[in-house]
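Below you'll find the structure, written out as structure tokens, and then a few comments.
What follows is an incomplete set of chains from the complex, kept in their original frame.
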Amino acid sequence: MILGKVIGTVWSTRKDENLVGSKFLIVRQLDLKFNEKDNFVIAVDSVGAGEGEIVLVATGSSARQTSITKNKPIDAVIMAIVDKLDTPNLSN
Amino acid sequence: MILGKVIGTVWSTRKDENLVGSKFLIVRQLDLKFNEKDNFVIAVDSVGAGEGEIVLVATGSSARQTSITKNKPIDAVIMAIVDKLDTPNLSN
Amino acid sequence: MILGKVIGTVWSTRKDENLVGSKFLIVRQLDLKFNEKDNFVIAVDSVGAGEGEIVLVATGSSARQTSITKNKPIDAVIMAIVDKLDTPNLSN
Amino acid sequence: MILGKVIGTVWSTRKDENLVGSKFLIVRQLDLKFNEKDNFVIAVDSVGAGEGEIVLVATGSSARQTSITKNKPIDAVIMAIVDKLDTPNLSN
């Protein structure tokens, strides 16, 4: 999974009929010190994540393994909200 | 999903028999300020996207989860047209 | 899909038994002006592509969605031969 | 598979209901001399890996092929703990 931060929302009216009601969030990748990277991914929310929250994103076919995303053309899903990282020996 | 912009069309006569009628569009990746990146992907259109439109592209097996792409050798599909991005705190 | 150019063939005698008869082609990635990139992929041909031809390559599980590649350990397939790109506003 | 080292744990209370009980570990990628790279992945543990251990991580749909991860929105799993690498001719 990717570690990221929700930084916004994508508005879309015209989309695949199975995607009506899906919430597309913009997730910026983070390093282990929560610094934002340039990379981002658009992911569907399955856990009620809000802007500014740190999340995990599952990609590929695994993104379709939630009740919200099943059988839909979605390749990234927010499946967990991060409370904290425990990295006792992280230096750089 | 990838954020991109439709910048053209691929013409192909000789292709897998299941792809007859599929429309291949060239989608250039965008950053969150809609600047074009070097990367691009060829994606099948499932939502009536036209040149110049901002879109979302789903890749991998998820690209086959539309009525147009099901069971076809297609690894990227345009599944949403973007109205706007809402990124209130975007700085860089 | 990836835009590429067929630049050669891989010869292999010892391979998975399901791959006997599969033709492995070397496909170099192209940019939108048909300049060759450093990246390349080995792909199975499903459309009769020959050396020097511009092609589309589908990767991942989608590469197994042709009659030639079904259920085989193949992660890249040439599924279309490109006639031309139509990119009216391409600058850089 | 990716070669990596377990360097920490992700704590998450709010997550997909199928993920309750799953242990999310932070795995930093290694080169063949066990130097840490910048890249990391969050993976579910299926073999009892602990911090500091060298592991293999399988990604994508293959990450769901363990009894612990089956049918869950998980795209990376630790499926082996590495005893040692045998690379007799490694120079650089």
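To keep things simple, chains are lettered A, B, C and D as they appear, and every chain counts its residues starting from 1.
Just so we're on the same page, contacts are C-beta pairs under 8 Å (C-beta built on N, C-alpha and C of every residue); 3 or more make two chains touch, one makes a residue touch a chain.
Keep in mind that this is a model prediction, so the values were computed, not measured.
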Size of the entire homomeric complex in copies, 4 being in place: 5
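Operating definition for what follows: only the chains that are shown with their structure count from here on.
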Chain centre separation (subunit A, subunit C; CA means) in Å: 31
Whole-Å gap between the CA centroids of subunit B and subunit C: 19
Overlap residues in subunit C, where contacts from two or more other chains coincide: 61
Touching residues on subunit D, where the partner in the complex is subunit A: 7-16, 18-19, 24, 26, 38, 40-43, 51-52, 60-61, 63-64, 71-76
Contact set on subunit C toward subunit B in their complex: 1-3, 31-32, 46-48, 56, 58-63, 65-66, 69, 77, 79-90
